[in-house]
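All protein chains but one are shown at their positions in the complex.
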Amino acid sequence: MNTDHHVILRVIAKMLIPVITMFAFYVQFHGDFGPGGGFQAGVIIAVAVILYALVFGVPAAMRAVPPVFTRSLAAVGVMIYAGVGFWAMLQGGHYLEYQALFHEPPGEHHGQHIGILGIELGVLCGVSGAMLTIFYAFAGRVAEIRDEDW
Amino acid sequence: MIDAILNAAPAWALSHAAPLLVMVPLFLAPLLALVPTGRIAWLISIAATGISFLFALILLGLVQTSPIGVVSYEVGRWPVPLGIELRVDALNAMILLIVTTIGLLASVFSWPTVVAEIPKRKRALFYSAFLVCFAGLNGVAITGDAFNLFVFLEISSISTYVLVALGSGRDRRALPAAFNYLIMGTLGASFYIIGIGFLYAATGTLNMYQISTLLPELAGHRSVQAGFAFILVGLGLKAAMWPLHQWLPNAYSYSPTFVTMFLSATATKVALYALIRFLFTVFRPDYGFEISAFSAILMPLGIAAMVVCSFQAVFQTDVRRILAYSSVAQVGYMILGVSIGTTAGLSAGLFHLVNHAMMKGALFMAVAGVVLTYQGTTIRDFAGLGRSAPWTMTAFAIAALSLIGVPLTAGFQSKLQLGFALFDQGLWWAVGLVVFSSFLAVIYMGRVLEAVFFQPPVNPRKTRKEAPVLLLVPLWILALANLYFGIAADFPLGLARDAAAAAFGVEAFR
Partner (left out) sequence: MLEFLLERANYWVVIVLMMIGLYITFASQNLIKRMVGLGLFQTTICLFYVTLGKVSGGTAPILFGDDAIEHHGAGHGAETEGGHAALDAVLAAGGEHAERVAHLTNTYSNPLPHVLMLTAIVVGVATLSVGLALVVRIREAYGSIENDEVNEIDLETALAQHAEAEKAVSEATA
C-alpha cells in the first residue's frame, strides 16, 4: 500500500496515545491533594481520543469510542458525582459530607480521601464524555477530509 | 395541608429538604439521557418534579414554623464562609413553590405536545434538558452563595437555549431566536459575575448573607457601587427588564409550546427573584445609590415596560407574540412594585409575580392546546375556537381576564395591592399609568377573545377539536387557581407579605 503516506504520523500517534492516557491517570490520581484532578484528566483523555480521530479519521475513532458511549459516560459521570453526595446523606451526614462516609471522628481522613476520589472520578467521566460528545457533534457533521486533500 | 405534610414527612426529608429539592432532578436528568424511550423519560420527569414539589412544600412549612424564619443548610458541612450555604427564607420558599408547582404541572401536560413537536429520538434528551433547566432554576432560588447562583443560573440558561432551539422542527426561526437569547443571556450572566467580582474584592466573601452584613461599612466604596450597577444590569437582562428584553419575544414565539409555557412562568421570575434578593437583602434599599437607582432607573423602566410593551402587544397578530410582549409588560408591573422600595410595594410586586406565573402558565397551556389540534397561532387561527374547543378556550378566557385584571380574578387582586402601595407613597400618576396599561391589556387580549368567541372560523375545512385531557387538567387547575385566588387571596398574599418581610430582613415577620 503506497497510498498511506502518514506512516510516521500513525506510528507516533499509536505510541503517544497510551502515554497521554497514562498521563491523564497520573493527573487524575495526583489530584486529590495536589494540582490536577478530574477536569484536567478528563480533558487529557479526550485529547488522546481526539488525536486518534485526527490521525485515523473520525469514523475509526467512533468505532473505537462510540458516540453512544461518550454520551452515556458524561451522564454517568454526573450521576457518580451526585451519587457520592447521596451516599454521604445515607450515612447520616450532610450532602457531600466526606467525613460522614465512614462515620469517622474529626482528624481521620479516610472518608475525605475516598470522597474526593469518587468526586474526581465522576468529574473525569463527565468531562471526558462531554468533551468527546462535543467533538463528535462537530467533527461528525463535516465530510471526511480525504488523504489527497491534505 | 402544609402541617399535614410536615407531620407525615420522615426526619431525613425534613433535615435534607434543601439539597434534595435540587439534587433529585439534577441526578435524574443524566439518567434520562440513558433511558430508551421518551415515555419513560416523561414519567421520570413527572416523578422528579413531583418530588421537588413535595420538598418545596416541606421547606415552606419549615420556614413558616422556624423561629427565625430561615432554613440554612451547609453543603458538605463546610462552615459558612468556606462552603456553599443553601439558605431558604420566606422569599425563596415562595419562589421554590412557584417553580416546582409550575414544573410539575408543565411536565404532566407536556407529553402530547412533545409527541407532536419533538422528533422521536430526541424526546428522552429533551426531558433531560428540561430537568436540568428545572433543577437550575430551583438552584438559583435556593442557594445562599453568590457565585453558586451564577453557576445555577448558567445551568438553567444553557439548557434553556437548547430547549428553545428544539422548536426548529416546527419553525426554523427558533434557531436565530435561541442564538440571540444565548448571546444576551451569556452577557447578562457575565455582567453578573463581574459585579460579584467587585463585591468579592470589597468584602472577601461570596456568601450573600455575609456580604450583606459587611456592606454597611463599605456602602460608600466605589467598587461596591460598580458591583451594584453590574449586577443590576446583568440580572435585569435575565429578567427581561425593559429595554433589555429584546431576546424574549422571539424566544417565546418560536420555542416548543411546552418550553414557552414553562419558561414564561418560571425563568424570568427566578431571575427577578435574584434581582430582588440583591436589591433588598444583599444591598439595602436605604443606601443612597440604591435609592437613586430605584427612583431614576427601576421605576421609569418599569413604567416604560408597562406602557410600551403593552402598546407593542396591541399591534401583534400572533397570539404567542402578544403574550410574550405582555410578559415583558407584566415584568414592568413587578419592577414598579419593587422600585417603590417599601415592604408594601415589594409584596405587591411579589404577589403579582405569583399571579403572573399562574395566568401566563394557563394562557400558554391553552395556546399549546390550540397548536396541538390546529397548528396555528395567529389571531385568525383562533377565530371561532370558542365553539369547537369550549373547555380549552374557557380556561384561556379566565386567564386572559386575570391578565387584564378584571375583579374576582387573581390579576385584579395584585394590581389592587400595587395600587395601594403606590397611593401610600403619593404616586397617583403611576396608579393612573397602571390603569392605562390595564386598558391596553383589555385591547390586546380583547382582540384575541373577540376572535375566539364571536368570529366565525376562517377556514372551516380544517378539523378542530378539544385539547387532550392530559392537557386540560393542568390547564384547568391553573385557571381555577386564578379564580380561587381572585376571591380568597389570603394564601398567596400571605406568602408575598412574608416574602417581602424576609427580603427586608425583618425577623418577626408574622
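Worth a mention:
Should a chain be cited, it is by its letter among A and B, assigned in written order, with residues numbered from 1 in that chain.
Everything below uses one rule, namely that a contact is a pair of C-beta atoms (placed from the backbone, for glycine too) under 8 Å apart; a residue touches a chain by one contact, two chains touch by 3 or more.
Only a predicted model underlies this, so the values are computations on that prediction, with no experimental measurement involved.
Checked against the full complex, the candidates B:Val63, B:Ile158, B:Ile303 or B:Ala499 give a single residue touching the omitted chain, namely B:Ile158. The chain that is not drawn here is touched, among residues B:Leu187, B:Val314, B:Leu416 or B:Val431, by B:Leu187. Interface with the hidden chain, as seen from subunit B, comprises residues 79-82, 147, 150-151, 154, 158, 161-162, 165, 168, 172-173, 175-176, 178-179, 182-183, 186-187, 189-190, 193-194, 197, 200-201, 204, 206, 378, 380, 458-461. By the touch rule set out above, subunit A reaches the unshown chain at residues 33-35, 39, 106-107, 109, 112, 134, 137-138, 141.
Everything below uses one rule, namely that only the chains that are shown with their structure count from here on.
Taking each chain's centre as the mean of its C-alpha atoms, subunit A lies 36 Å from subunit B.
On subunit A, the positions that touch subunit B within their shared complex are 71-72, 74-79, 82-83, 85-86, 88-89, 93-100. On the side of subunit B, the complex with subunit A involves touching residues 12, 16, 19-20, 23, 26-27, 29-31, 33-34, 73-77.
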